[in-house]
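Comments concern the structure below.
Omission of a single protein chain aside, the complex is shown with its protein chains in their original locations.
Then we have subunit A:
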Amino acid sequence: MTPPAFDLRPYLEELERFADGQMTTAEQAAFEIRLEQDAELYQAYQAYEQLTADLRWVAGHETLHQRLLALDRRLDQRQEALTRIRRRQRKTQQQWGGILLVGVLALLGLWLILRPAAPNAEVAWARYYVPEAGLPDDAVNERRRPLLAEAMRQYRDGHYAPALHNLRRVPSSNLGQDTLLYYSGIMLLSQEQPEQIRAAQPFLRRVAMQSASPLAGRARYHLGMAYWRNQQITAARNTLRSVANDPRNPYQDAARQLLRSNALPQE
């Protein structure tokens, strides 16, 4: 570093007053004359000018440095404030999200509790199926048709397989073809096994197609119910609709009730 070339201290006050324009006109004129005549004063003046030029540079440098620091602090504060706001917004969003989630879960729980129970096939069947009562005793005439009487007794007692076995042993000359087919179908359907239900359908269909038979309408009802039990929904609906539209069919009301309920799914 270069040491100060000249000790300014004895001259400093006077040089400052001159440089800062603090002298009166007379003082300034006198000072200017002295500057020209006094070599030491002139040297001091040169040193002072260099010092103030350097100081101007330093002041400019430092001003920018401090302004940038102040701006930096301001920008940091702004950034922090923005971060804080964003964090608060996120928190609020999370709170609302949580509330919404709890609401949705509560509604879901409520729906699970209050939703209409899914129709149980067994319950619906028991509710809507009107079973065949079987042939009355006077129509059976036990002395003439003991096997038929036995079959009907077993049918009423719920022993459907033996009842069907005995029914098949009844001579065809002893019983009408449509009656035999009809009760074969009924006894198969009553066993409530998928295979038997499917097996019942051809018997009942054949009777239902015999429009001259008094059992045709009843067979149509049981055929429709066999379709339903076998999940053949369209066939069940169509068959039961024809039963419901037939005023002479003894099962008209039963068919209508089932069609109106939601037990039979819509197409």
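Side notes on the structure shown:
The rule we apply is simple: a residue touches a chain if its C-beta (ideal position, glycine included) is under 8 Å from a C-beta of that chain, and two chains touch if they have at least 3 such contacts; residues count from 1.
One rule holds for everything that comes next: contacts and distances are computed from a predicted model.
A chain of this complex does not appear here, and its UniProt-recorded name among "Nodulation protein NoeA", "DNA modification/repair radical SAM protein", "Sigma-70 family RNA polymerase sigma factor" or "Branched-chain amino acid transport system permease protein" is "Sigma-70 family RNA polymerase sigma factor". The chain omitted from view is touched by exactly one of A:Q28, A:T52, A:Q210 or A:Q252, namely A:T52. Within the set A:A30, A:L64, A:A121 or A:A161, the residue that contacts the chain not displayed is A:L64. Residues of subunit A in contact with the chain left out of this view: 1-4, 7-9, 12-13, 16, 20, 22, 51-52, 54-69, 71-72, 75.
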